[in-house]
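As you look at this complex, bear in mind that one protein chain is not there, while each of the others sits in place.
Here the chain labels run A and B in written order, and each chain numbers its own residues starting at 1.
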Amino acid sequence: MILVVLENQRGNIHPFSIEAVAAGQRFASELNCDLAILCMGEKVDELKNQAQAFKASKLITAKNSMIDMYSADGYSKVLSDIINELSPKYVLMGHSYMVRDFLPRVSAKLNIPFVSDIISVDFNNGSPLYSKQVFNAKLATSIELSSDQALLSFQSAAFSSDDIENGAPETELEFDVQLSDQDIRSESEPEFQESSSGVDLTAAELIVSVGRGIESEDNLPTMQSLADSMGAEVASSRPVVDMGWLPAYRQVGSSGQVVSPKLYFSVGISGAIQHVVGMKGSKNILAINKDEDAPIFEIADYAVVGDLMEIVPKLTEEINKSK
Amino acid sequence: MKIAVLTKAIPSYESSIRVDSSGKWIDESVVNYVVNESDSYALEEALQIKESIGNESEVVVVTLGSEANTSKVIKDGLAKGADRGIFINNKSSTTDPLTIAKLFSEHLKSENFDIVFSGLQSDDMGAGQTGVLIGEMLNMSTATLAIETQAESNKIKVKRELESGWFQWVTLPLPASISIQSGINEPRYPSLKGIMGAKRKELNICDASPENQSQNFVNLYVPKNEKVTEKIEGDVDTVVSKIMDVLKNKLKVI
Partner (left out) sequence: MLQFSLLEQIALAVFLLSGISFFLYHLLLRLKIVLKGKSDFTVNHLPKRIMRVFNEVILHKKVASGQRKSAGIFHAFVMYGFIFFGLITVNHFGMAFGFPIFNESIRYTYFMYVGAPWAILCTLGILGLAYRRFVIKPKALGKFSSTSALVSVFIVTLMTTYFIDELHILSGSAEKANWWIHSGVIGGFLFLIPQSKHMHLVLSPFNIFLRPFEVPNHGAIPIDMDASEEELDNLLLDLSRLSKDQALDIFTCVECGRCTDVCPANRGGGILDPKYHFILDLKDPMLESGDVNVVDKINVEAGWECTTCQACTEVCPVGNHVEKADEIRSFQVLAEGDVPQEYQKLLRNLQETGNTEGASSSAILDELPAYTSDKELVLWLGCFAKHAMDPNFISSIRNFVKILDSAGVSYGVLSNEQCSGDPANKLGDKLTYQLLMDQNVEELNKVKNVTSMCPHCVVNLQKEYKKYHEIKYAVKHHTQVISELLEQGRIDINPGSLEKVTYHDPCNLSRTLDEVSAPRNAIKAAAPEFFELDESGKETLCCGAGGALWWKKDGGEGRTHLLRAEQVIESKTDTVVTGCNFCYGMMNQGIGPLTPADQEPIKVKDVADIVAENLS
């Protein structure tokens, strides 16, 4: 059986878990197994409701007041118990911060290998090969397992939530969680956000980055609106900071931050080496520049040769309309 | 207070990373080995705790790997102020996370460390599991991605970094194994006295023979560069709608 474990993100299924469901369905079909989906710990009822949309053999819930708040001790014990009870061949999760925090505990507890941050799977006639990035993504490696069971976590976008087969779980099971006080040694406080006086661009998923091509400080608000419409952070190349248009912590480049967001939307940046080294690890790069020979286009996934002052306001409008 | 800092030697960011003739590992002759970045932060955190608690504490640098690469990692740790070093000599470079953790645990068990710090992941294979695996194997409480710590004689408070700018404080009883996030502090540079004194500090070398492991690294390869630059052309309205398509449907960011 394939067991997909859903993670809670403030009352919703974590996007990585949704992709893990897609992975689970694929594993189930390729390996001719049943698929079970587990909702455990935080916000079990909400997760269970949302999981009704996924086609699966079984929907398992594991609820207990002692794991109403996440703890590595609690989650690892409960999941280990579930694995011992149900003996899934594969346990699938998204590679999130929570998974990094507790899944290795399960791996050590049960002596089951944990292959983490997988970018793709080659099902290879029933003995899957897992690919992951190594050496700062300069290389990749293929891993095969000689164990009966495995814990797997997937990098975001390794599987797509688009591929999820809609339907409903066929049966439901409530797992009897056994926990005592001694099992949970840590005390967790509620999660909180910090007001960012110094923005950490390295944590941003979406970045709108401006260069000299925006021509004047007066055009910054237009770019800020684009960023706001996408929920993106604003960054810039060095000349913009040198001219005092933006503070130094927004600078991306060899003498600023090195970022690798999901989308780096560059506007009016030529792509000088000192800037490129700070963002070439971005998963997707979209660049607007009026010069078709701008070096940024060599590393861009999407190249727009045009007048940013015309494109950006219209684009912002369209994005806001679509919300 | 006994604190272990797990440190790893990894290829520097600027090194040429090329697959060697066997196809299973990198060509080490063109690589320059350096201390894994988050491990430096871990060491600094340990040294700061030692400095605040006082003389009854000990910081031990522990590394696992091959001799050629790890000696500078140990020297660096001792030069910065660690009291002694433990080097677990493992010639294989493709040992899997569970096996690595078992090797560490065997050699650390008798030391009874109060705290084990590790970097959140190493910039070579990057599994990011070692600290937590060891924690479980030695029956320690665990936490990961610590962006701040407050250590006391019998417990440690850790500020965990979560996704999207969220954080959480967790209090763990000792012993605890904690992985450290880069940026938690400002790592020191070894002073001249430290560099020269490192030679005189104790270093235990133990041999390790990893058993059969369940994860087999079949090969290393250069990922296909599927970067094809897609040109978006047309008048302003066309361009805008094409970009919308990319953002919405291809990248799914809006």
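Quick note on the criterion: a contact is a pair of C-beta atoms (placed from the backbone, for glycine too) under 8 Å apart; a residue touches a chain by one contact, two chains touch by 3 or more.
Note that the structure is predicted; figures quoted are calculated from it, not measured.
Screening B:I195, B:V218 or B:M244 against the full complex identifies B:I195 as the residue touching the chain left out. The chain not shown here is touched by just one of A:G126, A:P190 or A:G244, and that residue is A:G244. Even with one chain removed from view, subunit A keeps its contact list with that chain: residues 212, 215, 238-244, 248, 251, 255-256, 273.
Seen from subunit B, the chain kept out of the figure touches residues 12-16, 30, 32, 34, 80, 186-196.
To be clear about the criterion, only the chains that are shown with their structure count from here on.
Remark: subunit A and subunit B have CA centroids separated by 21 Å (rounded to whole angstrom). Note for the complex: subunit A touches subunit B at residues 9, 71-73, 76, 96-97, 100-102, 104-105, 107-109, 111, 113-117, 129, 132-147, 185-194, 196, 200, 203, 205-206, 229-230, 262-263, 284, 286, 297-307, 310-311, 314-315, 318-319, 322-323.
Listing the residues of subunit B that touch subunit A in their complex gives 11, 13, 17, 19, 26, 96-98, 101, 120, 123-129, 132-133, 135-137, 141-145, 160-173, 212, 214-223, 227-233, 236-237, 239-241, 243-244, 246-248, 251, 253-254.
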